[in-house]
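Right after this comes subunit A.
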Amino acid sequence: MDFAGIIGIINAKFGEGFASIDEEVSADTVRLTPEQWGQLAPFLRKTPELFFDAMMCITGIDEGVESENLAVSYNLHSMKHNHKLEIYVSMPKSDPKVPSVEQIWRVADWFEREVYDMFGIEFEGHRDLRRILLPSDWDGFPLRKDYEFPETWHGIVINKMKEGWE
Partner candidate 1 sequence: MGVVIEQELGTVHGDEMILNIGPQHPSTHGVLRLKVHTDGEIITQITPYIGYLHRCFEKHCENLTYEQSIPYTDRCDYIGSMNNNFGYAVAVEQLMETKVPEKVEYMRVIVAEMNRIASHLLALGTFGLDVGAFTPFLYCFRDRERILDLFEMLCGARLLYNYIWIGGVSHDFPVGWVEKTYEFLDYFEPKINEYNDLLTYNKIFIERSADVGVIPADVAISYGVTGPNLRGSGVRWDLRKDDPYGIYDRFEFDIPIGTGAMGSVGDCWDRYYVRVRELEECVKIIRQALDALPRDGDVHAALPKKIRPKAGHVYSRTESPRGDLGYYIASDGSDIPSRIKMRSPAFTALSCLNEISRGWMISDVIAILGSLDIVLGEIDR
Partner candidate 2 sequence: MVDYFLETFSEITWLASSPNLSFVLAVTLAGLPIFLFMALNALIAVYAERKISAFMQDRLGPMGQGVGLHAGKWGILQTVADAVKLITKEDIIPATADRKLFIIAPFILFTASFTAFAAFPFNEYLVAADFNIGLFYILAMGSVGVIGIILAGYSSNNKWSLYGAMRSAAQIVSYEIPAGLSLLSVIMLSGSLAFRDIVAAQTGTTLAILPNWFILDNPFTFIAFWIFFVAGVAEVNRTPFDLPEAESELVAGWMTEYSGMRWSFFFLAEYANMFIVAGVASLLFLGGWLSPIPGYLEGNLWGIFWFISKVSFLIFVMMWFRWTFPRLRTDQLMRLCWKFFLPASFVTIIGVGIWDLFVR
């Protein structure tokens, strides 16, 4: 099924204008709020026509220092129908909370932990949300654009990134 068809099915269920296509970001991306995503996720997984059974990737994104927004991008794929969909959920940096889909796609367990680890986005309903790649006592969320590197960690001096690399 192509992108327009998928959007059609979603909008038929949740009402016209639920899934808005954002031409600015990408042509085949659905932009949603966290609440909308919470509603949509089980639908995408279970509807026989869509049947997105594989969560290919979950990416955390910092939209830049100016926009004060964090985002999570979900790349879904259906093994049965061989179609894909990208969901783009953005939220303010002050209150980064997204419903967890860990119990719908098991792979999201680790992906969400990784996003939490790097961006500090809280996945509500995740059963085991803790750091995954960084040590459990690490401070801050390194992939945020405003992240300040610590001077030392457990007495280990951390080399600063060199200025003016090209």
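Methods note: a contact is a pair of C-beta atoms (placed from the backbone, for glycine too) under 8 Å apart; a residue touches a chain by one contact, two chains touch by 3 or more; residues count from 1.
Selection rule: all candidates are chains of the complex that A comes from, given by their letters.
If you're wondering where the values come from, they're calculated on a predicted model, not measured in any experiment.
In summary, of the candidates 1 or 2 that share the complex with subunit A, the touching one is 1.
Interface residues of subunit A, counted against candidate 1 in their complex, comprise 25-26, 29, 53-57, 59-62, 64, 73, 75, 79, 82, 86, 105-107, 109-111, 118, 127-128, 130-135, 142-143, 161, 165-166.
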